[in-house]
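Here the structure is laid out as structure tokens; the discussion comes afterwards.
Now for subunit A:
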Amino acid sequence: MLTVNNVNLHYGAAQALRGVSIHADMGKITCVLGRNGVGKSSLLRAVTGQHPVSAGTISFQGEVLNGLAPYNRAKHGIGYVPQGREIFPLLTVQENLESGYAPLARKDKFIPDEIFSLFPVLKSMLGRRGGDLSGGQQQQLAIGRAMVTRPKILVLDEPTEGIQPSIIKDIGRAIRYLRDSTGMAILLVEQYLDFCRELADQVYIMDRGEIVHEGAAETLDTAEARRHLTV
Partner candidate 1 sequence: MTFKSKLGGALLAAVMSTTALQGAFAADDTIKIGVLHSLSGTMAISETTLKDVMLMLVAEQNKKGGVLGKKLEAVVVDPASDWPLFAEKARQLISKDKVAAVFGCWTSSSRKSVLPVFEELNSILFYPVQYEGEESSRNIFYTGAAPNQQAIPAVDYLAKEEGVKRWVLAGTDYVYPQTTNKILKAYLMSKGVAESDIMINYTPFGHSDWQTIVSDIKKFGSAGKKTAVVSTINGDANVPFYKELGNQGIKAEDIPVVAFSVGEEELAGLDTKPLVGHLAAWNYFQSVDADVNAEFIKEWKAFTKNDKRVTNDPMEAAYIGFNAWVKAVEAAGTTNTDAVLDSIIGVSVPNLSGGTSTVMPNHHITKPVLIGEIQADGQFDIVQETAPVVGDEWSDYLPDSKNLISDWRKPMSCGNFNVASGKCGGKGS
Partner candidate 2 sequence: MMIKFFLRVFFLCVVSALALPSYAQSGAGADPRSLIDALSKADFGEAEKLIGQLAATGDARLVPALNAFSEGDLYFRKSDNLVFIGKSAGSNYELIDPVTGASAGQAAKNAVTKIKINNSLRRVIRSAMGGLTLLSPDRGVRLQAADAVLRSPSAENLELLETAISKETDGEVKARMVEARAVSLLSSDRSVDEKRAAIQTIKNYGGRNAIGILMGASASLDPSLKADVDAAIASIESGQRLWDIGQNVWYGVSLGSVLLLAAIGLAITFGVMGIINMAHGEMVMLGAYSTFVVQQVIRDSAPGLFDWSLAIALPVAFLVTGAVGFVIERGVIRFLYGRPLETLLATWGVSLILQQTIRSIFGPTNQEVGNPSWMSGSFPVGGMTITWNRMWIIAFSLSIFVALLVVMKKSSFGLNMRAVTQNRRMASSMGIKTPWVDAFTFALGSGIAGIAGVALSQIDNVSPNLGQSYIIDSFMVVVFGGVGNLWGTLVGALSLGVLNKFLEPSVGAVLGKILVLVLIILFIQKRPRGLFALKGRAVEA
């Protein structure tokens, strides 16, 4: 279980997170919703170690992650699918996938077949450069790439952003499959309400760097939740 406890995060003088606490259970999809600029991505940066927190603790399966570099967190089983995909543009699809070998033991250095069964399009594009793929293909590659590291928790930052609906469906299917088949925890940050409602087991809503709502997916339809989400 991932526990974020009372975390503050600053960019210089600007504070992006104020005492944020969430937890994401294994085998569950935890979804964080919020408008633009409320600190969702900052939360994920704190979780993945891309930006230091100024207060609070982050722990995963009982181990405190604070102070660990991103590559050490990857070794602890945190897989990251960032906003905008951040595919290595000049590496081939195959090489993008293989870049996930770094934290693995020698015997695990292979690409799991399930990646290709979830995203068959990747199999046919192994030799193409990552940067030459379309946005949807890149998103699939980004998830596949994170899966290569055999994560125990998958952290996704707005995976539906700028993606055509048919692929959004594929991605939703994949996320659900991962939860069900591997029992990993999934922490999903979204703006797209419907996608969240369909997938999430647990939801949080953020506003101005704070958690303002917490509950099961169904609670999203309450008036209070809507108030936080409308622009």
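Behind the choice of candidates: all candidates are chains of the complex that A comes from, given by their letters.
The rule we apply is simple: contacts are C-beta pairs under 8 Å (C-beta built on N, C-alpha and C of every residue); 3 or more make two chains touch, one makes a residue touch a chain; residues count from 1.
What you are looking at is a predicted structure, and each value in this text was computed from that prediction instead of being measured.
Colleague: Any idea which of 1 or 2 touches subunit A in this complex?
Modeller: Of all the numbered candidates, the touching one is 2.
Colleague: Can you list the subunit A residues touching candidate 2 in their complex?
Modeller: Contact set of subunit A toward candidate 2: 48-50, 69-71, 73-75, 80, 82, 86-91, 95, 98-104, 129-132, 145-146, 149.
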